[in-house]
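One chain of protein is taken out of this complex; the other chains stay put.
Presenting subunit A:
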Amino acid sequence: MLSRVVETLYWMARYVERAENVARLVNVNNLLLMDLPKGVSTGWEPIIDIIGYREEYLKTHKDFNERSALRFLLVSGNNPSSTLNSLWMARENARTVRDVIPRAVWEGINSLYLYVKENQNEGLTKRGRFKYLEHIIESAHLIFGALDATINHDHGYRFLQFGSLLERADMTTRILDVRSASLIESEVSRPFDNIQWISVLRSLSAYQMYRQQMGVRVKREDVLEFMLHSEVFPRAVLFCLQQMQNLISPIVNSKQVIPAIEEAGKMLTQANVRKLKNGELHKFIDEIQIDLAKIHTQVAELYFLK
């Protein structure tokens, strides 16, 4: 397996995962805004913060109105993580490894990119938005499903899954960070706490599983516990870390990456995340993100083309 090829597979998966996550984020926020009274609404600003491009956004925009924010999140060329940009990157990466990925997967990524590009006006309207975003999320699932069912489960595939898990863990921490900060700010919002935490779970496709695992009430501390510490929910950070370790273990020289993953896991499990206050939570999540970045650097150093 060529070093360049595993690097490309890794990024291809990360970008598809990112496109899906942003689409889900927009979708859930969109539904949440309909439930909240005007004064309480947090609008689109937190979503721009989650993806980490506040500065980029403010270069070309004065406020966070729905249309501008949506355009920025979904199709803007100025936002490196817009769904369209992510899919473009996924497609360019897929193109350079077209010889190793199954044809159906290439066609899936290619058609999804074309869909997102050609139907962008649809995605910006209130009415067409839901269908547009659902299509993106479903197609991403199809792509990963087709990969699982049709590609050789060799080392290349391990790197691909690894990339997707790392991206997922990263996005989960971002959502928790920004959402918890913006939620607690106002006393007025109290009655709406519950539905806002539900929406956090929904943006992580975690609502149903949370209920099964944590019981009926949706509470801040339980959501944090579930999203950070669950070993069974596939978008929980700990789950992702454990999977990443399993994936990398059989690969040559992985002894040099595993300590970084273990360290991140230890830091995560030792903390009592239920008790973390807002400021502490932010700091804690920062640490997790630094650990995730370290894991990426280790993998790149060890396996990617130099």
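Convention: a residue touches a chain if its C-beta (ideal position, glycine included) is under 8 Å from a C-beta of that chain, and two chains touch if they have at least 3 such contacts; residues count from 1.
One rule holds for everything that comes next: contacts and distances are computed from a predicted model.
The chain absent from the displayed complex carries the UniProt protein name "Circularly permuted type 2 ATP-grasp protein", chosen from "Ubiquinone biosynthesis protein UbiU", "Circularly permuted type 2 ATP-grasp protein", "ABC transporter permease" or "DNA-binding response regulator".
Considering the whole complex, the residue from A:47, A:70, A:84 or A:100 that touches the absent chain is A:100. Only one of A:4, A:67 or A:283 touches the chain withheld from this view, namely A:4.
Contact with the undisplayed chain is limited, among A:78, A:110 or A:242, to A:110. Along subunit A, the points of touch with the absent chain fall at residues 1-6, 92, 95-100, 103, 106-107, 110-111, 114, 155, 251-252, 303, 305.
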